[in-house]
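All protein chains but one are shown in place.
Chain naming follows the written order as A and B, and within any one chain the residues start at number 1.
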Amino acid sequence: MQRGLAFAILAGSMAAMLSGPARSEPDMSKNEIVIGAYAGLTGPIPLTGAQMQTGWQTAVDEINAAGGINGRKIRLLIEDDQYEPSRAVSAARKLVERDGVFLMTGLGTPTTTVVARYLERAGVPLLFPMGASASQLNQAGLKSLFMAQPAYSSQAETVIGWMVDHGGVKAPCQINQVDPAGEDHSLGYRRAAEKRNLPVIIEGTERGTMDFSAAVLKAKNAGCDMVYTGMPLESSARVVTAADRLGWHPKFVGFTTQADASLIKLLGPLAEGFHAAEITLAPESDAPSMRDYLAQLKKSHPDTPPTFFITYAYASMMLAAKAIRETPEPLTRKGVIATLESWKEADGGLLGPISYSAADHDGKKSLYIIEVKGGRWHKVSDWIDPGPAR
Amino acid sequence: MIQIEELEVGYGRSVVLQGLSMAAEEGRITSIIGSNGAGKTTLLRAISGMVRPRRGSIAVRGARLERMSPREIVRLGICHVPEGRQVFPELTVAENLRLGAIAVGSKVDEARQQALVFTYFPRLAERRGQLAGTLSGGEQQMLAVGRALMAAPDVLLLDEPSTGLAPKLVQQVFRIIRELNRREKLTVLLVEQNPRLALQLADYSYVLVNGRIAASGSADTMESEAIVRSFYLGSAGHGGDAPACPAVVGLGKEQGD
Partner (left out) sequence: MGQAIVNGLAEGSIYAVLAIGLVFIYKITEVANFAQGEIAMVSAFVAFTVLERFGAPLAAALVVAVLTGGLAGLLMERIAIRPVLGSGVLGPAVVTLGLFFVLHGTATVLWGPEVHPFPSFFGNETLSMGGLLVSKQHLAIMAASLVTALALSAFLRFTDTGLAMRSIPQNRFAARLIGLDVPRLYGLTWMIGAAVSAMGGILLAPIVFLNTNMMVDMTNNAFAVAVLGGLGSLVGAFVGGLILGVVKNIGVIYFPTEMKESMAFVIVLVVLLFKPEGLFGKPQFEKI
């Protein structure tokens, strides 16, 4: 009896899950679009969460102040997931099933990895979440997920390739944190090395490592002249100081995570010559999109500097608005997905050119290289677009 | 000197001492005899502050001890030599002794007290560098007494110092207790299971049965050892709190003048 009931509920929910994509879309209001977001506002990454919130909200303020999108104002609902995958799924569920959001965005690689699968079943577009993983996200083949943050594998491949081709590096090697992101970094490094017939030297280190001397000494003894650090920013800084204590000063390289003023703050003069990747225009850029953004940020959040996360969140929200604006009426989720898949070198504003296709939702791989010179980050390359995924 | 009135002490739910009253006179040796579990150790612990009485009073020279910490009581000059020696096994004999003095601070002349201990227990002087845990049982007993003496007490609470010692050694320990009492003017409260030994040594004795004083008197006034022994062995044999036999109660009434 009990069992029969449980089975019926299970079967029912299975059916509901399977029928997810076919679920009817909420009726679009004529004057409002609800967008949902999950982010760790408390928990281990509250600072990043707050910056993403600032960026999204700034974009929404700007859009709504200009009359909304085709007459519809955006209402943004942000749920705190504490950077926990299970909470993120609950948050997404609530946003989709109770609040009836039209589309979603969010923050965090581990959270996005599971939320993307739920939204795939529910047929809700997940646009430009902050996070990256080649196998789990960027190149996972999900129909409703669109990425604007290059996978770490493509970042590593592009950055290391550029360092060898244009930066005078002969023996690049890599020190990673042993986790899925670290795997992504090695994947890209292997591709770059393979293409150039270079040996692969990778040192893996535990999450939370404080003393990198051992890994650094091994890299030094292996004859590396460049170290790519596939790890959080402060860990990269520890790698640099550990090498300095060994009197070793190879070229140090990172990816988007390291492209931040705090690296310079932590390392001081040791930061000089550090290379990293940037995927949004720099605040110094004189592009009109940057001028609009800085002006709006000043209005919405005076005294807040345009950090990477704020800029990315702003740019990605503007991009989502662009996709909605370009979708013909009646506005549907399927319509938005079709619009995105039609983008070919579309103007991504602060994010540079973006292309998607039905088969490739990893649309943004372009980045440019920056380097610390005189205590500031400087752009040292043009946009590099490695082209479509293999 | 030690005046105890209506003392009630227990652990958890059980009551061990039930309204016990007794006194120990200054400069005398007072003994408490009683069978296993009678509450002798509990009584000493109550005096030294290791268990807190529930009711009643303990007064020493007018000072009330019931709410004092062991530390305060030691500093009043009342030292407890516990049952089972309780030395610090991984410290040397000398260190064990020093601790007795450290605990009361600068009030005592450590060197003087140590010399005193060594005159009573020359064996400890020989073994001063040895770890206490490696001493023989008798030597540990001497150390326990010596450690208490280091605090220059004027009241010594001794809990079964004869346990586990060979008869010859027992005699020796008791002789030393008597000497301490006579020469150092120490007031001694001695807990013993062996009534013959206790009566022999003490100026005045109490018989403790199930947490109550069942009899008391001096060795000569206690009618005969045999009465005491049969009384308290018999009572222990029954394990209950049978009313005390009239003869012994009569003895009890003689106290207090």
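Throughout what follows, a residue touches a chain if its C-beta (ideal position, glycine included) is under 8 Å from a C-beta of that chain, and two chains touch if they have at least 3 such contacts.
Just so it is clear, the model here is predicted, and its values are computed rather than measured.
**Student:** Which of B:70, B:137 or B:164 touches the chain that is not shown?
**Tutor:** Considering all chains, including the one not shown, the answer is B:70.
**Student:** Of the residues B:65, B:148 or B:213, which one touches the chain left out of the display?
**Tutor:** Within the whole complex, the residue contacting the unshown chain is B:148.
**Student:** Among A:184, A:203, A:278 or A:371, exactly one should touch the missing chain; which is it?
**Tutor:** In the full complex, the listed residue that touches the missing chain is A:203.
**Student:** For the chain left off this view, which of A:70, A:86, A:262 or A:357 is in contact with it?
**Tutor:** In the complete complex, the chain left out is touched by residue A:262.
**Student:** Out of A:135, A:213 or A:304, which is the one that touches the chain we can't see?
**Tutor:** In the complete complex, the chain left out is touched by residue A:213.
**Student:** Considering the entire assembly, which residues of chain A contact the chain that has been omitted?
**Tutor:** These residues of chain A touch the chain that is not shown: 44-47, 178, 203-206, 208-211, 213-215, 217-218, 233-234, 237-238, 241, 244-247, 262, 265-268.
**Student:** List every residue of chain B that touches the chain not included in the displayed model.
**Tutor:** Contact residues on chain B toward the absent chain are 48, 50, 70-71, 73-75, 79-80, 82, 86-91, 95, 98-100, 102-104, 133, 147-148, 151.
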